[in-house]
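Right, I'll just put the structure down here and ask away after.
The full complex has more chains than appear here; those shown keep their coordinates.
Here the chain labels run A and B in written order, and each chain numbers its own residues starting at 1.
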């Protein structure tokens, strides 16, 4: 019963968080997806495949187990989940602290990914949020676990909760789905800003100890005491 | 009678789909146009010429035969159809599987067209959607069938349902008008992303077999079973 309540809340959260992807211009048409783990259960909720952002209601979200299999008989289970469901499931199976996963094709993040170039940490806000450069993950195509494995291998032990999958685009993770959405928003912001900056000439590096100090402070003291720290 | 119902539905679809061009920033002022074939009839519906996007209602859409001649006595027939009507008509006459045509002057697609440069397929989403590069069509000016012929000759036998007419801009086709609108939206998205990526340095190519695999999968399994596959 407790799980039912948790599922209902996660459905509502995931449906609502998709609107943030639209608000910040990270997605077009039906691209992009947000998922969230159901607290206290081996389940997650994800967006259906190929459905307009205008039609995303809690009851259309799809409940899956951690293998990415749709739970039959639940609301939305007559539809196919996002084609990226396998990648999300792989992350939840292998990164137990991750509560949310987001995937977009946001313009500037994809641009870096298409060059296979990590985004250097040259902005203090990036040091705050990501603690260093945004890493590039391997080229991997849909159809097996290679995308999920690429995400997990790149982000495990890395401060960044965003990875640029080569020639594909960004995946972000977070303690919650909202945190992963924030990472997707901030990632595109830094991807765009560092791109624009680099078009104009050489960038000034930030000393590593300053990056370390900013990251440590931001993880501990930013925001309200009652908020998720990120 | 069945045709009357079909025409009414197509008028409503075409009017509504123009809003997507505005939503995604593909058009300014009165530029751009969407048309749709009337199923089961040698007719199509298209936007009037030089009319504001705020004034596009179903009854203002214009019904034409496949020569691009306005059907007298039908709603909207007192107005001139889009100045690109001849090009749309040529496509419908020569590509029987095409149910919708879209033309815009979206910024990044026009930029590639102005250099006469095809957009290389370096993003997995582009492989999914277009199956390879976006081709360039010939320089052709309005006034005869040369634009229509350029579209048809470039896209016949090509996976891409988007063509960049040199120094002019993109035309997209689709099984339905919605599909052609989606192609116009995705085209501008990839045109912008690949432009931005290329500004930063060399792009990593995607192996041809990966492009082929992504395209085959996307045409067959993406989206909901009840949806248009695209």
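The rule is simple: contacts are C-beta pairs under 8 Å (C-beta built on N, C-alpha and C of every residue); 3 or more make two chains touch, one makes a residue touch a chain.
Everything quoted here is computed from the prediction, not taken from an experiment.
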Since all chains are copies of one sequence and 2 are in place, the complete assembly in this file amounts to a copy number of 4
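Here is the rule we go by: only the chains that are shown with their structure count from here on.
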Please compute the C-alpha centroid of chain A, do the same for chain B, then give the distance between them in whole Å.
32
Would you pull the chain B residues touching chain A in the complex into a rising list?
24, 122-125, 182, 185-186, 189, 192-194, 196-197, 199-204, 206, 210, 213-214, 217, 221-225, 227
Partner chain B, residues of chain A touching it in the complex
28-31, 48-51, 79-80, 83, 105, 107-108, 110-112, 114-117, 139, 141-143, 166-169, 195, 198-199
